[in-house]
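Each remark here refers to the structure printed beneath this line.
For this depiction, one protein chain was excluded, whereas all remaining protein chains were kept in their positions.
Every chain is named by a letter (A and B) in the order it is written, and numbering of its residues begins at 1.
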Amino acid sequence: MAAGTDPNRLDALEARLAAAEAGLARAADELAVMRILASYSPRVDSGDAEGVAALWTEDGVYDVDTGRLDGRDGIEEMVRGEAHQGLIAHGCGHVPSLPVVLLDGDRAVATGYTQLVARSSRPGRYTVLRVTASRWELERRGPVDAPDRGWRVVLRTARAVTDDGEGRALLGRSREG
Amino acid sequence: MAAGTDPNRLDALEARLAAAEAGLARAADELAVMRILASYSPRVDSGDAEGVAALWTEDGVYDVDTGRLDGRDGIEEMVRGEAHQGLIAHGCGHVPSLPVVLLDGDRAVATGYTQLVARSSRPGRYTVLRVTASRWELERRGPVDAPDRGWRVVLRTARAVTDDGEGRALLGRSREG
Partner (left out) sequence: MAAGTDPNRLDALEARLAAAEAGLARAADELAVMRILASYSPRVDSGDAEGVAALWTEDGVYDVDTGRLDGRDGIEEMVRGEAHQGLIAHGCGHVPSLPVVLLDGDRAVATGYTQLVARSSRPGRYTVLRVTASRWELERRGPVDAPDRGWRVVLRTARAVTDDGEGRALLGRSREG
């Protein structure tokens, strides 16, 4: 038998490939979760209500201190609402920070900050209106081969960092998956 | 014939490896594009004109509302110009957000924010002078084996988010590759 046909080499290759596939899946998942967090901001700042809602599962929740939003309908309503529309017409950015992502199979948790920065009354100046701490809980749902299988937000909990300690408490959970 | 020499196992390994290679290429490309966006800021804030220009292709364009810059020469001129040099000598940061990256073979589009934050006249305070929305269009050019093959910016379109709606329109294109 030729050396090249040694079944041990095939076994070793299969084991190494399986390890590489697992490592690649982790990297791809981490990037996919980061992409969801990054996508929220341009969608919300351009008033793309459907695009924002599509980042959540159908029954997803956006639990924010200014009002809890239930399901995609609740999220779309917020984006289409007068308060949000006024802000984006005036000129603002919900600027996303670099997040920490923790993966656990088909679940993930990401912790990050959003600064809401809007044009000030002084020309050529912007004001930071909010610094929000967010804990994003995500899941990958659906059959393994489904074309729309992918990561979605199940629950985003968001609190301004103030002296009430709620934002701080969320940030304190960044090490918990 | 030993089980290990089954040609079907080799076929299966080759197919799995090809899939892993494709997945890895996507992850590496996404990280490479993020690295270019991240690199712009320290280079521009340290006055590294050549380093900033090198992120673009030779004929790349930086289309910003404060003046369109054509080619690497145009970009270097801006960095060496009085306005920019005054700003960085005073103390400022062009702080980059987490971007959304969409890949399509040898082309990529990234959408993100930059906050221009500079020292205020009040000691120990900074002022946000601009919140810029950017759409970066990148290409990977050159022969596959060329040592300098890599991603470069072909067109960066940048608009402050104001009530003129231009920044908002750019952000609204974040889902378009």
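FYI, a contact is a pair of C-beta atoms (placed from the backbone, for glycine too) under 8 Å apart; a residue touches a chain by one contact, two chains touch by 3 or more.
Just so you know, these numbers come straight off a predicted model, no measurement behind them.
K.L.:
Even though one chain is hidden, which residues of chain B still touch it in the full complex?
P.N.:
Residues of chain B in touch with the missing chain: 1, 5-11, 13-14, 17, 20-21, 24, 27-28, 31, 34-35, 37-39, 41-43, 45-48, 51, 88-93, 95-99, 112, 115, 117, 119, 124-128.
K.L.:
Spell out, residue by residue, where the missing chain touches chain A.
P.N.:
Listed in rising order, the touching residues are 2-5, 9-10, 13, 16-17, 20, 23-24, 26-27, 30-31, 97-101, 111-113, 115, 127-131, 133, 160-163, 165, 167-169, 171-172, 174-175.
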